[in-house]
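A single structure is presented below for examination.
Every protein chain except one is present and positioned as in the full complex.
This part shows chain A:
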Amino acid sequence: MSLLAQLQLADSAFPGGLYTLSHGLESYAQAGPVDVAALLEDVLLHAAGPGDATALVLAHRAVRRDDWDTVVAVDQRLHAIKLNRELRAAATRTGNQVLRTAATVFATPELLRLVELTGAGATPGNHAVVLGTAYAGLGVAEDGAVTGDLYAFAASWVSAAVRLRRLDFRQAQATLYGAGPAIERAAAAALAARDPLDLYAATPIADTMSCAHERATARLFTT
């Protein structure tokens, strides 16, 4: 059952609005030619891995030992290291929507606790923290959970690349498969983290591109 729950949560059909995000790619596409595969690898290794994926792992562990102070600390730290308003808003919008649906569907005590905490304004409810909480309550092991989540991120990335006409549908699948080693490295780094202060992101150019996106006069994607 935990495998089925994981497949359901990681499926792009699980409602969370992820298809409205390009994770920064649209801004690069508007600026000129872009190597989608190389950029994906960079984002996996320097932002999604040490940031969101690490938050997922740390939240998962904290939920398992019923340590909600740490769940909140992880959530707040992840919020703080997202430098752009757009990226912060996207992570909490998708997070809170996934939370509401997951809490209705799976109804684990852990998810209901997080509904209470976000409802009271105690914690922002980032997408990664919501998923870590969901997986922990559903008995999905942390290594599978983090790999699945990074895969979902990469799948969302190549889907945005297709809609931005930077990849065709076959190139997209090849790019996704080619991202495997980067996904594994990012997952391993996330699993090695111990403390909320281990969370970081170091993508100054991508952050600058996201700033430009906030003020773009035409755009398909929220981020």
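Please note the rule applied: a contact is a pair of C-beta atoms (placed from the backbone, for glycine too) under 8 Å apart; a residue touches a chain by one contact, two chains touch by 3 or more; residues count from 1.
In this text, contacts and distances are computed from a predicted model.
Trainee: Just to verify: the chain that's not displayed, which of "cysteine desulfurase", "Aspartyl/glutamyl-tRNA(Asn/Gln) amidotransferase subunit C", "Urease accessory protein UreG" or "Glycine betaine/proline transport system permease protein" does UniProt list as its protein name?
Mentor: From the choices "cysteine desulfurase", "Aspartyl/glutamyl-tRNA(Asn/Gln) amidotransferase subunit C", "Urease accessory protein UreG" or "Glycine betaine/proline transport system permease protein", the unshown chain carries the UniProt name "Urease accessory protein UreG".
Trainee: Touch as defined at the start, partner being the missing chain; which of A:T94, A:T147 or A:T175 qualifies?
Mentor: A:T94
Trainee: Considering the whole complex, which of A:M1, A:A120 or A:L197 touches the chain not shown?
Mentor: Missing-chain contact among the listed residues: A:M1.
Trainee: Given the contact definition stated above, which residue among A:T54, A:N84, A:T108 or A:N126 touches the chain not shown here?
Mentor: Checking each option in A:T54, A:N84, A:T108 or A:N126, the one touching the absent chain turns out to be A:T108.
Trainee: Determine and list the chain A residues touching the chain excluded from the picture.
Mentor: 1-2, 13, 15-17, 19-22, 93-94, 96-98, 100, 103-109, 112, 115, 137-139, 160, 163, 217-222
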